[in-house]
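All protein chains but one are shown in place.
And then subunit A:
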Amino acid sequence: MEEIYMSMITEFIDGTLSPEREKEFQQYVREGHIDMAEVEEMAKLQGVMLNSSTPEPSSALKENFYQMLNEAQEKQPQANNGSSLLEKIKSFLFANQYGRMAFGIGLLVIGLFFGTTLGNSSYKEELSDLNGQMVEMREMMMMAMLEKESVSDRLKGVQMSSQLSSSNQKVIDALFLTLNSDPSTNVRIAALNTLAEFANDPKVREGLVNSISKQKSPLMQVNLAELMVKLQETKAKDELNSILENDQTPEDVKMTLKASIEKII
């Protein structure tokens, strides 16, 4: 058989022939250059091929890959990734976290010095001003830490945030972003624990309820469910139920969730 017929048969079976070429193909069939019975058998076999199951790798593949990636990342010299403008400005001002810490402490010392030497009148004002600056510094540091690549740095960032007050919306937003999208379960759990401390704030409670449906990890789902029981958050019932109805949810998780829902009055 000539190669031009072979090419055409391949395309015919794959369904990639243009309408004109298809006409040409039918012409060749009529003229007896192409044996339609053979083409049909080949197409049938291709159907069998496409229906065969896809081989699935084991979970070890993923684990090994991410381990390799982590190792490679740690070996890599800490280059400036330019991930955000904020990050750039900060790394320009302060080379590392110690630098920032020293800067903060330095500010405090200078402030105290001026506060004590310039007399009592401006002392209180200066101090509260400095306090404000310290809090701001901490917030900046925390947010910078949350954007780091290393898991332990991000964990430190979450820990730092627990020392800040819940009143700052920026801190809360950053924690929710971490809770809902950080790739590491450990970091997400730490964020959850910190947010739980601020649960008196109705906005935080609402955010926590909304986060339930965003969690894919069974560990997170169970942790959130337990927190909801503690908070007796009735609004969470719908969210938890939707996880229960999901076929992908493991049976063990479903059982724990059911028990949790019953405990929420």
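In this text, a contact is a pair of C-beta atoms (placed from the backbone, for glycine too) under 8 Å apart; a residue touches a chain by one contact, two chains touch by 3 or more; residues count from 1.
Just so it is clear, contacts and distances are computed from a predicted model.
Colleague: For the chain that is missing from this picture, which UniProt protein name fits: "RNA polymerase subunit sigma-24", "Urease accessory protein UreD", "Succinate dehydrogenase" or "Phosphate transport system permease protein"?
Modeller: The record names the chain that does not appear here as "RNA polymerase subunit sigma-24".
Colleague: Of the residues A:29, A:42 or A:199, I need the one that contacts the missing chain.
Modeller: With A:29, A:42 or A:199 as choices, the missing chain is touched by A:42.
Colleague: Could you tell which one of A:27, A:64, A:116 or A:169 touches the chain left off the display?
Modeller: A:64
Colleague: Going by the touch rule given at the top, which residues of subunit A touch the chain that is not shown?
Modeller: Touching the chain left out of view, subunit A contributes residues 3, 6-7, 9-11, 13-14, 16, 38, 41-42, 45-46, 48-50, 52, 54-58, 60-62, 64-66, 68-69, 72-73, 76, 79, 81, 149, 183.
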